[in-house]
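Below: one structure in structure tokens.
Let's look at chain A:
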Amino acid sequence: MSLYDGIFYAFAIITVVSAFIVVLSKNIIYSAVSLFITLFGVAGFFVLLHADFIAVTQIMIYIGGILVLLIFGVMLTTKITDVKLKTKNINALTSAIFVIGITAVLIFIMLTTNWKVAEVVKYDETIDKIGVLLLTDYLLPFEIASIILLIALIGAAMYARKSK
Partner candidate 1 sequence: MRKYFKNIYLGFSTIWIGMMITLKHLLFYKNITIQYPEQRLQLPERERNRLYVNIDDCIGCDQCVRACPVNCIKIETIKAVPGDKVGKTGETSAGKKKALFVPKFTIDFAKCCYCELCVFPCPTVCIYMTDVFEFSEFQRNDLVYDFTDLTKEQAEEKRKKAEEWALEMQKKKEAAAKKPPEKKVPLKPETNDKNKSDESPDSKSDDKPSKDS
Partner candidate 2 sequence: MEQFLIDTFGDNILTYIIMPVPVLIFLSLFALGAVLAERKVSAYMQDRYGPNRVGKGILQTLADMIKLFQKEDITPAKADKLLYNLAPFIVFTATFMGYAVIPFCSLYIGADLNIGIFYFLAITSLSIVGILIAGWASNNKYSLFGAMRAVAQIISYEIPTALAILIVVMIAGTLSMQEIVELQGGGILNWFIFGGPGGATKYILLPFLFAAFMVLYISTLAETNRTPFDIPEAESELVAGFHTEYSGMKFAMFFFAEYGQMFAVSAIVATLFLGGWQSPFGELIPVLNTPVAQIIWFILKGCIFVFVQMWLRWTLPRLRVDQLMILCWKYLIPVSFINLFAVGLYIVL
């Protein structure tokens, strides 16, 4: 097992375990913190795949932005004095059936597919290409995405304003 394999498995274990905690934990804050670890683990995978830009974006947006917002929201909406941030498991039976079914299908696909192993791509700067592609081939989606975000921003600002 090479160093990279070791790191991969370490990240994999961290990610999977913390993902389980996200789902199973009864305490929302614990779930949020586990989500932090999960997202971090996923960023680690991106690094291992030489997708450095995506890895850092993952950290920046998901952890620095969304997760913080999430914890912030949970904290602001509960009282500090009585910590009752509990979640419940409902419909355990039906969800278990679905989970097992989907897992079985996925494993079946994984095992039966004839995977083609590609040559290991040499480490390459991705960021130049991403930048160029975003402003040439994918300019329209890029602009649409930015307009949607702008709309969301304006909408949020409108809602946040005090109605006079």
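A quick word on the picks: all candidates are chains of the complex that A comes from, given by their letters.
Side notes on the structure shown:
Keep in mind that, in the parts below, contacts are C-beta pairs under 8 Å (C-beta built on N, C-alpha and C of every residue); 3 or more make two chains touch, one makes a residue touch a chain; residues count from 1.
Predicted model, so just to flag it, every value in this text is computed and none were measured.
Comparing candidates 1 or 2 against chain A, the one that touches it in this complex is 2. Contact residues on chain A toward candidate 2 in their complex (touch as defined above): 3, 6, 29-30, 33, 36, 52-53, 56-57, 59-60, 63-65, 67-68, 71-72, 75-76, 80, 83, 125, 127.
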